[in-house]
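All protein chains but one are shown at their positions in the complex.
Labels for the chains are A and B, by order of writing; each one numbers its residues from 1.
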Amino acid sequence: MNKKLNRLRRQAVSWAALVPMALVVIAGLGTALWSLKISFSSSRTFPADDFIGFAQYARLLDNDRWLLSLQNLAVYGVLFILAALVIGFLLAVFIDQKIKGEGVLRTIFLYPYAMSFVATGLVWQWMLNPEVGIQQTVRQLGYPDFKFDWIIDQDRVIYTIVIATVWQASGLVMALLLAGLRGIDEEIWKAARIDGIPPWRVYFSIVLPMLAPSFATAFVLLFTAVVKLFDSVVSMTQGGPGIASEVPAKFIMDHLFGRANIALASAGSIMMLLTVLVLVAPYFYARTRSAGRKQPS
Amino acid sequence: MSNVSIRNLCIRYDENEIIKSLDLDVIESEFLVLLGPSGCGKSTLLHSIAGLIEVSDGTIAIGGQDMTWVDPSERNIGMVFQSYALYPTMSVERNMSFGLRIKGTPAAEVERRVQRAAEILHLQPLLKRKPSQLSGGQRQRVAIGRALVREAGVLLFDEPLSNLDAKLRTDLRRELKLLHKNLRSTMIYVTHDQVEAMTLATRIVVMRDGVIQQIGTPGDVYERPDNLFVAGFLGAPGMNFLSGSLASEGPSIAFASARMNIDVSAYAFRETPATGQPVVLGIRPEHIRIEKQGNPNGVISLIEPMGNHHVLWIDCNGTPLSAVVHDALELKADDPVRFTIDSTKVSLFGQAGERRL
Partner (left out) sequence: MSATAVHAHRRQRRHLTPARIGIYFFLLSAAAFFLMPLYIMLVTSVKTMDEIQLGNIFALPADFTIEPWETAWSSACTGVECNGIRGGFFNSVAIAIPSTIFPILLGAMNGYALSFWKPRGANLLFALLMMGAFIPVQVMMFPLVRIMATLGLFGSLPGIVLIHIVFSMPVMTLLFRNYYASIPQELFNAARIDGGGFFRIFIQLMLPMSTPIIIVAAIMQVTGVWNDYILGLVFAGRENLPMTVQLNNVINTTTGVRLYNVNMAATILTSLVPLTIYFVSGRWFVRGIAAGAVKG
């Protein structure tokens, strides 16, 4: 009897210690469900208790601004992820070639990641300013017809955000892929040399497949950053010119606070959540499956 | 099958001379083992034969051609690594055929070679599997297969069995020996394990600090070690060493120490020994005999039963000697015992030069 009591007591302490974690999990799930409930209602500034089904979602799909924000995010997402992966990969590969000054270069490529999104957006906003930024500077250097006013161009402004955030995130991708590269057994390179495989082929057929987990991790991180895109847009373009660089996160925040339409915003946020789940769930599934399949040697 | 000829090889890294003016001839079809402790340069030597390390001076010729500056893939060699170094995302079959396909070898030829290697190494049921689905022993065989398909003149092995557990090691060791017997390839094999060296080699090269200590058949290096280092490195338990000096009385010469005198008149001296010359006498544990009768000249301090033999540690007036016997004769620790030394099996080394006399 005493033994059982002791064991329960020991277990109780460790369970008690996990209460904060449990609270956070409940908060996470609870708030998500709460938002879901609101999205089915007609709440404006305050939550209303009615249930109108998917009406808000239908309204979203009819909302020009929301549709534009989705389109922007899609374009942005593809360009950002591709560019960051490619540049990060090239940086990692080249740095791995036993070059001089490796430490300095790594520091240079990664420092943008230490800056806030807001600061990044502001700096690039300044640089891309047509009147006193890069466009003007190049014109003064003797190219009076040089045009680089994308930031005030409705069709091109989203590319400016790509540039700024790729500048910030490529270093992160480089760090992740470099760690992966360094984890490759040195002797595989030796074996490839003996087999007479040219270096580019080694990268293509052997290294890249081995780096798949690192790429997957980088991709997931980049993808979540895309969905969360908010700070950079607010600081760089405020969603402009007009609504040309609107993104879902900003749409939702605007409607939660300024435009006082909680239900519509909640519907939008649930759509965001679903998008993330669709990608992240298979990733988790794949990781747990591959971890269980490896044979012990 | 090719021979390998190394002349005056020097390998320097930063300020350290890892290999110093080394000469070595590897005979066609032999199984040469490079044996020595960590850091003795055996792996460096192997890597330089492979072309993975640049030499600072000297020449390396394989099959009669100067390969000192040739790319590893054109040296007509195959190599097996300690960590197998299999390409993890490719199947066994692709692992073995990748290099050939890159070279543009016709598919039929690739297929033939892969099948042949798979047959020799019993890999047929595994061809479609990935390395992560194989055991350590299977992975090592695939690594060997990858080297075999190159149909190279020389096969290089860099401590291939070190990552395997003891039982697997003995199994694969036997397979390697069979492999050599069947293929008659020239094999150069690096290890720090003297048991591996003794069982596999046709000749052993004992190395220390970048210098070759002795080259010879397993029997040579075991029974007639050239210096104290080689004598102490081979054999477990190691050779027993006694310090003393030589004393000659007429035609007979004896080894004299504080504890015993041994007649070494029959010893094959290389040069005429000088009386009073300080020497070290070496005797292997299996050549110390325990007598059933006679005055005891030592006390047993420890007995280690090994199953099919026993190791007796004898305290001879402060000097510990190990002896290997097959029958413990009901001896126990602290028993007084009489032992004799087989004087035809001793080795004598000069205390100054450590060279075998």
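One rule holds for everything that comes next: a contact is a pair of C-beta atoms (placed from the backbone, for glycine too) under 8 Å apart; a residue touches a chain by one contact, two chains touch by 3 or more.
Bear in mind the structure is a predicted one, so any value in this text is a computation, not a measurement.
In the complete complex, the residue from B:7, B:20, B:116 or B:177 that touches the missing chain is B:7.
Within the entire complex, the positions of chain A that touch the omitted partner chain are 10-11, 13-15, 17-18, 20-22, 24-25, 27-32, 34-35, 38, 47, 87, 90-91, 94-95, 97-99, 103, 105-120, 122-127, 129, 131-134, 136-137, 139-140, 167, 171-172, 175-176, 179, 217-218, 220-221, 224, 227-228, 230-231, 234-235, 238, 249, 252-253, 256-257, 262, 265-266, 268-270, 272-273, 276-277, 280, 284, 287-288, 291.
Note that in this section only the chains that are shown with their structure count from here on.
Here the spacing of chain A and chain B, counted between their Cα centres, is 56 Å. Per the touch definition, chain B reaches chain A in the complex via residues 47, 50-52, 71-74, 77-79, 81-90, 98-99, 102-103, 132-136, 139, 146, 150. Those residues of chain A whose C-beta lies close enough to touch chain B in the complex are 185, 187-188, 190-191, 193-198, 201, 205-206, 209-210, 212, 293-295, 297.
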